[in-house]
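One protein chain omitted, others in place.
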Amino acid sequence: MKQKQRIIWGLALASTVMLTASACSSSTADGTSSADAADGYEIALSMSYSGNDWQGEAKNLVLAAAQTQPLKDKIAAVDTFVSGTDAQAQISQIQQMIAKAYDAIVIYPISPTALNNVIKQGCDAGIQMFTYDASVTEPCAHNVTFDQAEAGKVTAEYLADLMNNTGNVVLITGVAGTSVDEARTTAAEAVFKERGIEVLDTCAGDWAQGPAGECMSRFLAAFDNIDGVWAQVGGVAIPDAFDAAGREYVPMIAESANEYRLRLQDPEYLAKGLVGGSYGAPPFQGAAALSMAVQALEGEEFPSTIDIGFEWVPQADLKMCATGAIEELEAGCNTFPADLVSTGFMADWWSPEWTPNISLSTLLNVEE
Amino acid sequence: MNDAIPVLEMRGVRKTYGITQALKGISIQLKPGRVYGLVGENGAGKSTLVKSMCGAVKPDEGELIVAGRPVTINSPQQARELGISTVFQELSLIPDLTLAENVQLQRQSGWIRGRRPRITYATEVAATWGLTGVNVDTRIDALSLRDQQLAEILCALNRPHRVLVLDEPTSALLPADVEWLHAVVRRVVAEGSTVLLITHMLEEIERFCDEIYVQRNGAIVDHVDRADFDRGQVIEQMIGRSLESAFPPIPPIPSESEVLLEVSSLSTRGLLQDASFTIKAGEILGVAALDGQGQNDLFEALSGDLRSTDGSVRLRGLPMRLRSPAEALRPGGGRAGIALVPAERKTHGAILDLPIRKNVSLPILRRLGGAFGLRDSKETEAVSTLLEAVQVDRLKIDDPVRSLSGGNQQKVVFAKALAGDADVLLLFDPTRGVDVGTKYEIYKLIAGYARAGKGILIYSTEIPELVNICHRVLVCYHGRLVAERHGAELNEHSLMTAAIGVIK
Amino acid sequence: MTTTAPVGEKNLRDKTSRLHKPQRRGLLDLGGARGAVTAVWIVLVLLYIFILIFRPGLAQLSSVQTIVVLAAVTAVAGLGQGAVIFTGGIDLSIPWIMSSSAIVFASIAQGEDGNLIVALLAAVVIGLLLGLANGVGVTRFGIHPVVMTLAVSAILEGGALGWTGGLVTGSPPPIVALFMRGDAGSFPMVIPALLLLAVLVSFVYRQTRYGRELQAVGLNPTASRLAGVHSKTIITSVYAISGVTAALAGIMLSGLAGQSYLGMGDPYLLTSVAVVALGGASFAGGRGHFLGTLGGALLLSALITVLMTFQLPEAIRTIAQGSVILIAVIAAKVGVRPGKRKNSDGIKSFRRSREKAIL
Partner (left out) sequence: MRALYRPGLRLLESGLAVPLLFVLVLMTIYVSASPNALDPSQLKYTVINASLTLALAAAGLAIVVLIGGLDLSSAGVIAVTNALLTVNYGGSVANQFLWIGIAILVGILSGLFNGLIVHVFQLEPVVVTLGTSFILGGFALLILPKPAGLTPVEGFSPIAFMTSDIAGVPIGLLVLLTITAGWLLMRRSRFGSQLMAVGSDKEAASNSGVRVGLVSIGGFGVAGGLYGLAGIAITSQTSGGDPNLGSSYLLGAFAAVVVGGLKLGGGRGSIIGAILGAVAVTIVINVLFVLGFASFWSTIARGVLLLLALGVQSAITVLLLRRRRGQSITVGGLS
């Protein structure tokens, strides 16, 4: 009796969950809402993961670009899909996009090789295949990216200059076992070696503030002779770690987080000796890929790798925006007031070439 | 015949568990073509003897000689290879496999592929041994207890068996099945093998066996031929003293005694149907039944472990809501409740790895609180008093229960049940696996509790026990209370007759 | 009073006391985990001595402080995990309870100290409810802990992604960062808080009815139930505790990181289990103590930092972590019961009774 009751309750509960789920879904199902109305290209965006600020911003930029000129009239819809951290899920997802016959597919690929087969299929089906940020080795795809090694090199050189080519540096890298991390770190290490700076140790900061802060705290515990920090992410957590340990700031390189850039201009931090530079993988790469996909559909030819550069901002070049209006952005402002954006916001999202008509408020209020 | 080389011989086998000496130098000889009986009280070490014979337990000392050759048996597998085939007391078939698969798995050699050939094979095997109507494609856990036991015997028979060991094979069987088993045993010995039968049913010993070993306290105390078998003598040897002196006197029920517990038409979803009885203050009420006649449901329902589907229970005139053991123990309003000493001491009664202190105080933690949580002094005092009452060394208060002997473990379980000062004490087979000395102490405890004006409901597998310590005994058969015996009517014979369903 | 003991047992008594060390009650009551917990702390001391000799830089106060602070998050998450493991279950939903409560916390707090109380309450209540959901699923519906917590975790993961769209707004209030990191070298309050937590847990474990009943239920839910303990309620409660501690760990992590983000709890799936294992807990239930978990967390944190000073690559560090876990559980097994296996009868019937109690 009891068992039966339990099961009936269980089933009731499960069906309630299912019903709620389907009820909610009707309001949140994405992509389809804007699909039918206008003429133009139907484009799919396949992302491996959207669980961090960078990915979310890149996605919103793609959507914003599709909703503003010059692309607005040419694109009927951009449908976004996230596959999670599972390579086969992304493969199967792109497979279905091909089956749905989109005109172009813009991809944030999970791995440089995993998608090769399916991308080849897409090309064969006459679909424009564009990847952004991370690249794939399949030659028919167009990789919109920037030179990771160059980024590692430029920033390491700047740091070495700040350190007067002497002393010890620690490296806080990205996710161990990724090619982006490998390229940047190797390039940076080469520079430090050449300049006679000793690399005390490296630690995987996983491109997130938490692990990066943990790395820095452990470095500070382990070494008392750190003269510089070269990090891929950690602009917020690293100064915090120094504060917590009661140690003097040393020159540091970190990502383009708005929060970090704010600190690089904050008198309070400057007084404590915060010196450094900010760089990162630009979130507009996705928008650029979208724009190029449209151009490709209009007949333009693209090489397999398109280097669109990255934004490297030494401390001296930082400039506050008041509201993030287009005029300001065009004038070269590159930091946003803290009350306008979230803490993890990446400040290097704007590009005159790829996102010319997107202001900060457009980006923040973009609709799915 | 007696000159034949023993097919299995044990010489000076010893086995110690912690501090309990289960086997104290056992020596026995089993010769081909004969049926041996092994009798002894619960806890005499019969099962350990069987297990050391079939590889489930490794003796600490002593020799095992199979067909004249000394061997060491490290695993049940090895015992089988030597031709020792055992039906264990705890069923050893695999619950999730079908009967046919179990027959296969238990077979020594050869493996039949495919479901259908396997079914055919198993059905044939069953038929050779006179079992028909068997659906061998049923999973073991979907079989009734009796069918499982028959299946177990069948599997043992299907292995090469120079020695067939049957450890309590008839506990779940019907009378007709015992007849069948008798025929089976005859056929096995006729084929030249040996049978060792362990049972507490002396009738079976008399019917089946050629020679009888009597075990007490881990040692073989007697070895008799069937011809010299005398029941009274064997019983005395088993328990080590004469029957009369083994039980303390029963305190009389005061004449003006009120009704303490009133159970009316209690039923459960399982077996129990329509049970009604009362217990007076100071009364010891017994329940007699063969295994699985609904007595478990009765005790579980009264202790709140099992929800009843029908009927009511009143304690001192007030209705009890028995939805959990907690509610049985603490009916609310500060009233005393119903406490249980469960059958499985090691798994249900005591928590072996906890110290005695934490075991005994578990039901009464509410009373031991102070401003800063539990008060150690209060607890030590309460637990020590209880330990004194059950005669366990109070200095052992912080020893884990596991370190105690079986008898003392059971006394701790008693102390735990007594802790809440319950009005009614339910005792389910409280003397199983307990040595004779402790048994006597437990009887005294029971009598003392009754003298204090409490009620006691006791079930025991040993009918003499019920006859000698109860005022009144109810007999449970097929889920119903079919008879009540008291006064002159209360004797072993009348209880047994009622328990097997033959009522005048 | 000893005169009443049967003669046979008397001469065995001396033997008893040697075979089974009585669990005398001192100020601490570690139950069956005493040996393992002691071992963890001894190893920790040895490691500290090692550090003193070979890496004196790491032995200074500020470094030790860092090691403890970084261990705190794992220890708090491990407290809940340990409680669940104590009842023979396992909680795989800790990472996503951490992430979701931290996200809710940040969104409500919006970086303002004034919103702390509301945000803290909201996050803890969310953790509590999710933990309760786990517990109810396990005890009332009889769902296996792995399945139940895995399902809750999956639903949370999707829910969090759907709710935030990947962009977490708001940030933890500065006071949480201050709590975790201290200010300009001052003492971070998280360390005394951790100590307080250890004292509190030890007190509850040793001195309260709940602690006692939990010990009993962990070892044998059936026998406990028959002794009048509400076993199911106790088991439900440990999942609730795990939910709350996961929420707290999430908040602490957000303070450490200066922000909340999706997937921030991911590394704690395995580490929360690892520190409990290092702390000498039995995964069958009934043995373990928060002091062991705490020791395990400190050990793991110190070990990572020490390995860092040897400039070993990430790969070797991961391998070292795994080896330490393996060696620790093997050592605990070999050390606690030398050469003696549990009576298999006991295990079998115990497993059955546990199944019955849970289902």
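By written order: A, B and C. Residues from 1 in each chain.
Here is the rule we use: a contact is a pair of C-beta atoms (placed from the backbone, for glycine too) under 8 Å apart; a residue touches a chain by one contact, two chains touch by 3 or more.
What you see is a predicted model; the values in this text were computed from it and never measured.
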item	value
Shown chains touched by the chain that is not drawn here	A, B, C
Option from B:L8, B:A56 or B:C209 whose C-beta touches the chain left out	B:A56
Which residue of B:E9, B:E101, B:D399 or B:E465 touches the chain not shown here	B:E101
Chain not shown, touching residues in subunit B	56, 75-77, 80, 86, 88, 90-97, 101-102, 104-106, 111, 113-115, 126-135, 137-139, 142-147, 150-151, 155, 176-177, 179-180, 183-184, 187
Interface with the undisplayed chain - residues on subunit A	3-4, 7, 10-11, 14, 17-18, 21, 25, 28-32, 50, 80-89, 91-93, 95-96, 99, 110-118, 137, 175-179, 181-182
Absent-chain interface as seen on subunit C, which is shown	90, 92, 137, 142-144, 146-148, 150-155, 157-159, 161-162, 270, 273-274, 277, 282-284, 313-323, 325-326, 329-330, 333-334, 341-342, 344-345, 347-348, 355
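The definition used in the following text is that only the chains that are shown with their structure count from here on.
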item	value
Per Cα centroids, the chain farthest from subunit B	A
Chain closest to the middle, measuring from C-alpha centroids that were averaged per chain	C
For subunit B paired with subunit C, centre-to-centre distance based on mean C-alpha positions, whole Å	41
Interchain centroid distance [CA atoms averaged], subunit A/subunit B, Å	70
Mean-CA-position distance for subunit C and subunit A (Å)	35
Sequence positions of subunit B contacting 2 or more other chains	none
Set of subunit C residues in contact with two or more other chains	none
Subunit A to subunit C touching residues, read off their complex	6, 9-10, 28, 50-53, 55-57, 59-60, 82, 176, 200-204, 208-211, 213-214, 217-224, 236-237, 240-241, 243-247, 259, 342-344, 368
Subunit C - residues contacting subunit A, complex	55, 57-58, 62-64, 66-67, 69-70, 106, 111, 140-142, 161-162, 165-171, 177, 180-186, 188, 253, 256-259, 261-264, 267, 304-306, 308-309, 311, 313-315
Complex contacts: residues of subunit B adjacent to subunit C	17-19, 303, 305, 324-326, 328-330, 340, 342, 344, 346-355, 357-359, 361-363, 365-366, 369, 372-374, 376, 388, 391, 393-396, 398-400, 402-403, 405, 407-408, 416, 420, 435, 437-438, 441
